[in-house]
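The structure is given below, and queries will be raised subsequently.
Apart from one protein chain that is not included, each protein chain of the complex appears where it belongs.
Then we have subunit A:
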Amino acid sequence: MKALKGRPELYTSYAQDMAFLNTRPKRAWTGGLVVFALVVPFLITDDLLQLLATGFVAAIGAIGLNIVTGYAGQVSLGHAFFLAIGAYTGAALSGSQTGRVIGFGITSLPVWLLASGLVAAFFGVLVAPVAVRLRGLYLAIVTLGLVFLGEHVFREWTSLTGGPGIGRPAAVPELFGVRLDRDNALFTAAQQLYLVMFVLLVIFGVLARNLVRSRVGRAFAAVRDRDLAASVIGVDLTRYKVLAFAVSSFYAGVAGALLFVVNGFFDPGSFSLLLSVQYIAMVLIGGAGTISGAVMGALFITLLPRITRELPAVLPFVSGDATGVITVFQLEAVLYGVLIIVFLIVEPRGLFGIWVRVRNYWRTWPFSY
């Protein structure tokens, strides 16, 4: 090792090359970001913290979608369905036993979080056999059908969901006897939720990163690039497609259970096709097939409404009410569409791709290649 000290980018083994953080700048940046994220809750206001916490949860969901769509290449428009399964499992397990809707009163966060993930994964495995038989756009439309069927069930099953327009309380976050959604002597509710969501994002991010750089991840990539070729070289297509769906749905379930904890309330109308499209947008804008890209995309999409709301101050033709040429709400909806189009045409690797270009510019500086 000593001889390598002066040459940090010389790899002498495959393990070194595939290491979790394989370069020195990566280690420094990651460490710096984690420290920064841990300091942030003591610097900014609670409403921004809540937004960031929601963004972290969305990132967990986006990582899940990225595993099945970005890594394994199985296009899923059904992510909203799995998010819903997770959300209702978590809410039902932790809900009050005496309330208007089904509840079992198990408020311990690790328990209902794991259960939500597992139930969603179970449904993922149920759907997977269809996915194994279909490919490409057929699969996209079938998963889209799943969203509509799910919406119907959640709309009608009012003893679980509270019914459309009314909704039910979200999962109750309690960790070691401390209610995370209430202020206490040390932290405010927003600070606690932010920190917990951040820790969970790091855990699930690291797990996903480890999965995709393992044998399983390479099999996923082979299936994505050419499934026929993958099966010829001995990748069991059925097994890996089912696995991809299971892992992705597990992540979706976890994210779904946490997604409404910050707001505390949700109704069955939340799980529409729009939600699926938002997650697709997160993955594509962030960069398909990268974990950090999914996180960037999720934060970007979550913060987008907030950013557009600041725009009337800067751009005079955008208005907060109906008086201007275009309102912020219209602008926000248009921006989704335009951003997806622009990113896919100009920078198909998304925000991650932009980062790679910046990084390579400085890594090879002062040379331009």
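We adopt the following convention: a contact is a pair of C-beta atoms (placed from the backbone, for glycine too) under 8 Å apart; a residue touches a chain by one contact, two chains touch by 3 or more; residues count from 1.
The definition used in the following text is that contacts and distances are computed from a predicted model.
Visitor: With one chain of the assembly withheld, which option in "Amino acid/amide ABC transporter membrane protein 1, HAAT family", "PadR family transcriptional regulator", "3-hydroxyacyl-CoA dehydrogenase" or "Nitrogen-fixing NifU domain protein" matches that chain's UniProt protein name?
Guide: "Amino acid/amide ABC transporter membrane protein 1, HAAT family"
Visitor: Using the touch definition up top, pick the residue from A:F20, A:F148 or A:Y361 that touches the left-out chain.
Guide: Touching the chain that is not displayed is residue A:F148.
Visitor: Taking the full complex into account, find the residue in A:A28, A:L344 or A:V358 that is in contact with the omitted chain.
Guide: A:L344
Visitor: Which of A:L134, A:V235 or A:I354 touches the chain that is not shown?
Guide: A:L134
Visitor: One chain isn't shown here. Among A:M197, A:L284 or A:I301, which residue touches it?
Guide: Spelled out, the listed residue whose C-beta touches the missing chain is A:L284.
Visitor: Could you list which residues of subunit A touch the chain missing from the display?
Guide: Counting over the whole complex, subunit A touches the hidden chain at residues 75, 130, 133-134, 136-138, 140-142, 144-146, 148-149, 151-153, 155-157, 226, 228-229, 232, 273, 277, 280, 284, 330, 333-334, 336-341, 344-345, 348.
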